[in-house]
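Pasting in a structure now, in structure tokens, and then I'll have a few things to ask.
Removed from the display is one protein chain of the complex; every other protein chain stays in position.
A, B, C and D are the chain letters, set down in written order, and residue numbers restart from 1 in every chain.
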Amino acid sequence: MASLVAFSFLAALVLGAGLGVVLTRNVAYAALFLLVTLVAVAGIFILALAEFLALVQVLIYGGAIVIVVIFALMLTRIEEFSRVRDNPQKPLAVVAALAILGVLTAAFLQFRPAVATLRGASLEGLGKELFTRWAIPFEVASLVLLVALLGAFLIARTGVDRDRDRDRDGDAPPEGGGR
Amino acid sequence: MPGVNFNLLWPQLLVTALAFAVFGADLLMRRPQRALLVWISAAGLVGIFVFTLVYLWGRNTTLYDGIFHIDNFSLFFSAFFLVIAVVVVLSSAQYVRQYLTHPGEYYGILLFSIVGMMLMAAAGELLTAYVALELLSFSLYILASYARNEPKSNEAGIKYVLLGAFSSALLLYGISLIYGAVGATRFQDIALALRGMEGVNSLLVVGIALVLAGLGFKVAAVPFHMWAPDVYEGAPMPVTAYIAVGSKVAAFALLLRLFAEGFAPAIDQWRLLVAALAALTMTTGNLVALTQTNIKRLLAYSSIAHVGYLLMGLAALSPLASTGLMLYLVGYAVTNMLVFVCAIAFYNREGKDEISALSGLAGRSPFLAGAMAAALFSLAGLPFFAGFTVKFYLFSATAKAGLLWLAGIAITNSLISLYYYLMVIKQMYINPASQPTPLRLPWPMVALLSVLVLGVLFVGIYPRPVVDAIQAATQAIFPGGMLSTP
Amino acid sequence: MDTFDRYVLLLLTALPFFGGLALVLFPSSRPVLIRAFTLLITTVTLGLSAYVFLSYDRSRGGFQMVQQFAWLPSIGASLHLGVDGISAALTLLNGIVAFAGTLVSWKLAQRPKDFFVLFLLLVSGVYGTFASLDLLFFFFFYELAVLPMYLLIGVWGSSTDFRTFLRTKEYSALKLMLYLVAGSVLVWVALLAMWVDGGDALGRSSFGFLDLQSAHYSANFQKLFFPFLMVGFGVLAGLWPFHTWSPDGHVAAPTAVSMLHAGVLMKLGAYGILRIGMQLLPEGAAAWAPVLIGLGTVNVIYGAVSAIAQRDLKYVIAYSSVSHMGYVLMGLGTLDAAGINGATLQMFSHGIMTALFFAMAGVIYDRAHVRDISVFEGLAKRMPVTVGAFTVAGLASLGLPGLSGFVAEFMVFVGTFRTYPILGALAVIGAALTAVYILRLVAKAFFGPLDDRWRGLTDASRLEMGAAAVLIAFLALWGLYPWYIMKVIDSGVAPIVQRLASG
Amino acid sequence: MELAWLIPAMSAIAFPAILLPGRLLPRGGAFLAPLAILGGFIVFWIVLADFLATGNAGFGITWLEAGAVRLSWGIFIDPLAVIMLGVVTFVAMLIQVYSWAYMANEPRFSWYFAVHSLFAAAMLTLVLADNLLFLYIAWELVGLCSYLLIGFYFERRSAAEAAKKAFVTTRIGDVGMLIGILLLFRATGTFDISTLIHLAQTGGIAGGALTAGMLLIFAGAAGKSAQFPFHVWLPDAMEGPTPVSALIHAATMVVAGVYLVARLFPAFEAAPAVMAVVAAIGLVTMLLGATLALVMTDLKRVLAYSTISHLGFMMLALGSFGLGAAIFHMFVHAFSKAMLFLSAGSVSHGTNELDIRKLGGLRRRMPATALCFTVGALALAGLPPLSGFFSKDELLAAVLQGRGGVFLAFTLLGAFLSALYMSRVTLLTFFGPLKREQEHAHESPLLMIGPMLILAVLAVVVGFLALPLVSGYGGFGHVLEPGGEPFHFKVWLVTLSSILAAAGLTLGWLIYSRGALSADAVRARFPAVQRVLESKYYVDVIYQWAIDHVVLVAGRFVALFDRVVVNDTGVNGAGASVVASGMRLRIHVTGLLANYALGIAVGAVAVAVVMWLMTTA
Partner (left out) sequence: MTLLMMELLSGALFAIGLYGVLARRNAVLVLMAIELMLNAVNINLIGYAAFLDPGRVLGQVLAIFVITIAAAEAGLALAIILRVYRNRGTVNVDEINLMKW
């Protein structure tokens, strides 16, 4: 019962903050709402006996993502900062969101598997699994992170690439800038 | 670790190692030496290609309870990706030399994406497939926005990455639903669940649908396709080639294994849907392509149309259709690489990617015009180029699966496509050149083009070795001919 | 010679193909070498096709000089070559027209290398189509024969300005290409359907013509898919109302291409209807024959009436082709031995005749640089040989006895009168209309006092005369002595008629 | 008898022989043509002798075989064929001899003789053919040769037009003929003439098919024989060299139609309705030709209309079941008309003028020509005892017997007119004072006069062949119709026709020589008649109108339809609509990321819904 109350509270928080993310007109508020959502989701994880995941959630999202998001917000257009507008297809967006919600809800309601009692995974089991059976995907995921970091660095760094006049082969300088 | 044989992942490991080597070399080398990196990358890839074929030939095993498959199917695609990578690396050479200070970064990321593609073809499980797919996708996001100071490249990057993330979310949600419905994510578990399914498992159905949508985005199937023209147009030309060829082949490798090993038992539920998507995709792609003036955008819509044809092979899922689909991938890849390399060669000289800029090319460079014409005729499906043979095979297989109407739509579509391919050929051969100076190509380009032209002709005239190899690969994903064999 | 016999068809198809590819390596700066090489190839292929025609054993019948190479066993496709009486005759036709076409293209100055490469590829495609006993390769060569047309017309063709409107070569080339490929869309669908259905019946996949011949398609299947073939191939045969690519295309094309296209390529369409449509789907053919023969009649009359009003020399010829292909279609639609024989001979004789027409029109256009009939007057004075040859072609086209056109048309009439006398009568009237437009043209452009503008014209060169002589020789040969060729053709037609009768 | 095929073959071979290797021989090898026809004439006598000994004969070889259709090339010899062989070879030979001199200065001398040979060959083949198909082939070749010869002076616009007109007009008739042949073939499965006749006589052909077939075949005959309404080409055919006219009018071409009807006579008899048509057309043609001959001013045109008129006589006779009469008239007419044309040629050779208003008194300069012409004219006018008299009387008798009084009256009118226009043209040309322009007129060389004289003699004497001169010979007509009665005069008819002929001649003399009656006054009296006649009954005008306003308009309409409806609307429209739909469709790629995402979302929902529905279904 307590869990139900806690879940209701957290679910309300998740959804409320989630709506805040997508509805608020202030970018900073949106970032804050996102933070709230993420933390609330972490709470849900705890309720679902996935403490490790909750930890990961708070650390990675709460830490990394939100900071990066805020960092990016700093760089965006100041005059829009507090008064972002949504694009004109908002009504259609509502319809689409409701449609997907309807489909999902219908699916959830229609398919009712035999539910076991709530049980968490041991951290030990999780770690073992992750580093044995999922070792390869894990390594690949690290490659993904590497590529993402590298890419972020490559794309975001300032400075220009080699000037055209330094072409070694003396080809006629093409127009169009090398798309 | 029990039952694990890392040795079988040597190709992936080697490509990764090559990528790191290229990164490192770039940092250590002085600028003029960096021009060697293209050769290092290409030679390394060729070496790995040979090694892979020799080392893995005929192996048929799975790793980690079916997370990975080392079989003829994955071997075929590994070799395929390596060949694509060699061509893309070689065709990027001039672009890299002209615009980039650190070629190692470019080639390194390219090589990482190859690892992702190879893993996609080998993955027997949704999460692994997803991770491998993201490795490929991230590399492509980066490559697409590589021309950092070009607004169009930026635009391509932002559209690609945001929509890619969005579609990933759909895909992941689908995976989560499948996990919920089946309790596992391996393809064969899904197949097992589908076969044992009584009544409607809505969770599974919606899950599959979302997975389909997510992967549909990756292959640019209508209505998940709209990013493609913008990204093609915005990305640097060699990257466009890579996106058009590599990512599509990889995505279809994944789709084919997923459908054959996972979704096949529910074929009656999705066959018409996939068929409809195929029809919609090819028709939309071709009709919109009719109105294009930019060669990259034209090829973007054309490749959307080709995705439509490829989806037919999926809809007609059978060993024959899968052979047809893979043969089509081969033909599509070699032809599209040819047309892109032609466009790259032209762009390197002229810096233009408008179709009208090609006017009078036949007089300026008969070789380039001839190669391009061969590629375009092949794309249109005319004989004795690859396009004819692979289309004939795939359409036959589709008809065999009882989808003659779909084959009919496809054939009609290839007629429509002929129109815009002819428009390009008309520019090259019939319209006069605005500046009739001869256009000379560097010899590596000529060599590359020659090889590709020969490839297009080879597949078109003597496809049997390729088909034999593909049939061996097909057997791996259709164990014992799960579906009725014609 | 048995070994030679087995490889002659392959040789015939491969020689122009690889000759064309080899020509790519020739230096563009040596046009004489290029022409001589092309002429060598077409001469040898003419010899080979004559060999095929003459050594075809008409008493034995059936498919001869058969050779088979596996290609894609998984879908049952193989390179399977062989000829029967019908294709043997048409092979000869291709040899003749290609040879004559080379002769009249001798003076082509613009990028001759590229031209002859494409020309030889076209020739190869036609040989391949006539020799194929495998539906996939039939289709392969069929498309291959269409493929070079676009460039041949687009690059070397000519635009026609009618003052009120313009027909550019680009437009004509594009229309021709799209139209023919549109036709092959239907063909392709039907082929796939036949492959699937035939594969089910046979228990194995096969594109082999002989295999599918023994697969018994249901009547409904045949009735459903015969029109696909009829219209699909009909497009190439100029079937009304899908004919409009033909006048514009023929007019825009350079001389040799017009010759080959109107002379041989259009026959591929009729040949396809006969070989694949009627022979494999006889019940479908029986059900749709009234439509075919009816449209053929429309072709005859419509083409002839249109030709009357044309001002451009080549348009007259082009519409006459539409009209004459109508006889072929009518003949096929009779489902009668005489009619089909006539249709086949008409393919042959129209091929020769129209090649002669276009060759001579080309000579005139080459000298005068206009084709408007109304500006010509009295050309016969300056160009007696050209005009004479043109007139011979005209006489053949209006069905003058003694030239092969008469025999062919007469057989078609006989066949048609047996089945649809009213249509037969209309077809005969079409022949009279032919006389009207041909004689009007001859009287206006060639006869009468010589206009001063044309005082400087020169007659056909020796090579052009040679081409004309070869063509006229065959017109007269089959006109006076049709017995031999009719025997050969009949050996191919007889089994088809038998199938039609029993199916 | 088997040698008969040599007769056309020799001339046929002469054609390529002159054209190809002939160019190496003196005079372009033209002499091969007269040699060939001379050979033919000699063989004719052999054949005749054989024929008299053995009677009808025929044989053939297979030409073509396809399926069940078997066509053979065969010859058939009966009295009709033999007569025609003789006439054709003989007249053609004389005309070739004449041409040798007449055409001496022409640039295309050997071409002329080559085609001449082919013409003769075609006509002879036509005569010998034992089946309708080969008859038709020869028939068409005859048309071709006439086309080539009429268009001999192709540099003249009028000659080019005349040639075209001749070919097209006869071709229209030929279409009918071919359809008729094919109808008969459909009904009987054979082209063989004897078989067809046998079937027709025994009722082996359904009445409708027979009537239709014979009527259509008659259309062909009418075309070649210049019967109304196909007669228009013949007067224009004068554009050819004059010997050609002689050939066309006497021995070949125009008699082909008569010959065709005669050849199929029993079959025609089996279709009485067609016979009535034949007679009526013949009558109309006869009167039309005669009246127009009366007003023409060109010497050759007068002769042309006279030919039309006489062809009408022949058809009329055939239509009146008078086979013998018709053929005899043709026989007689051949000699007279050939000679008249040759004389006209001689006139033109001597004066370069053929307008009879500018000629006159030529007998002073060209006595031999004048003599010949006069004889011929009198013969055709039917003055006893010249040949025309006999044939005309036989003909009148046949008409009376076959068609009765009304037809006879008109026929007599025609005979009268015939005499009248003949006297007109003869008197105006050769008699009266010599016009000043013609001072330099001169007689033609012997090579031309010779053939004319031979023909003149024949024109005088052949009439007597009508009479049963010796036992076993029942007169000309009896040879052709062995079952019929031998020829005999009906005295009242003979008298009447002779009086009419004499009246015609006299009237002509009064008007054109004495000036006792003014032709102008007559003209002024009946202006409408005058106009109608000078407009040639408006037939040409109507045709021209039909060509301009029906055929050409239809052609233009169809061509326009083809371009605007079929091509620009149907073809381009379809293409354009595809491109247009592409244009419309492409706006969905808006460039806006949000729209793209919406597309993906909607697509995902749609895929999910559809799949779910398909699962439950």
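Structural remarks
To be clear about the criterion, contacts are C-beta pairs under 8 Å (C-beta built on N, C-alpha and C of every residue); 3 or more make two chains touch, one makes a residue touch a chain.
What you are looking at is a predicted structure, and each value in this text was computed from that prediction instead of being measured.
Among the displayed chains, contact with the absent chain in the complete complex occurs for A, B, D.
Although one chain is not drawn, the whole complex shows that of B:Pro11, B:Gly157 or B:Gly331 it is B:Gly157 that touches it. One chain of the complex is left out; on chain B, the residues touching it are 127, 130-131, 134, 138, 141-142, 145, 148-149, 151-152, 154-159, 161-162, 165-166, 168-170, 172-173, 175-177, 179-180, 183-185, 229-230, 233-234, 288, 291, 297. For chain D, the residues in touch with the chain missing from this view are 586-587, 589-594, 597-598, 601. Panel shows chain A; residues 3-4, 6-7, 11, 14-15, 18-19, 21-22, 27, 30-31, 34, 37-38, 41, 44-45, 47-50, 52-53, 56-57, 60-61, 64-65, 68-69, 71-73, 75-77, 80, 84-87, 89-90, 92-94, 96-98, 100-101, 104-105, 108-109, 112-113, 115-116, 118-121, 125-126, 129-130, 134, 137-138, 141, 144-145, 147-149, 151-153, 155-156, 158 of it touch the chain omitted from the view.
Operating definition for what follows: only the chains that are shown with their structure count from here on.
Averaging Cα coordinates per chain places chain A and chain C 67 Å apart.
The multi-chain contact residues of chain B, meaning those touching 2 or more other chains, are 200, 202, 205-206, 419. Chain A has residues 103, 107 in contact with two or more other chains.
Within the complex formed with chain B, the residues of chain C that make contact are 70-72, 74-75, 114, 136, 139-141, 143-144, 146-147, 150-151, 154-155, 169-170, 173-174, 177-178, 181-182, 185, 188-189, 192-193, 195-196, 199, 205. The touching residues of chain D, counted against chain C in their complex, run 62-69, 133, 136-138, 140-141, 144, 147, 151, 154-157, 159-161, 163-164, 167-168, 171-172, 174-175, 178-179, 182-183, 185-186, 551-552, 554-560, 562-563, 566-567, 570-571, 575.
Residues 103-104, 106-108, 110-111, 113, 132-137, 140-141, 143-144, 146-148, 150-151, 154-155, 160-162, 164, 167-169, 171-179 of chain A are the ones that touch chain B when the two sit in their complex.
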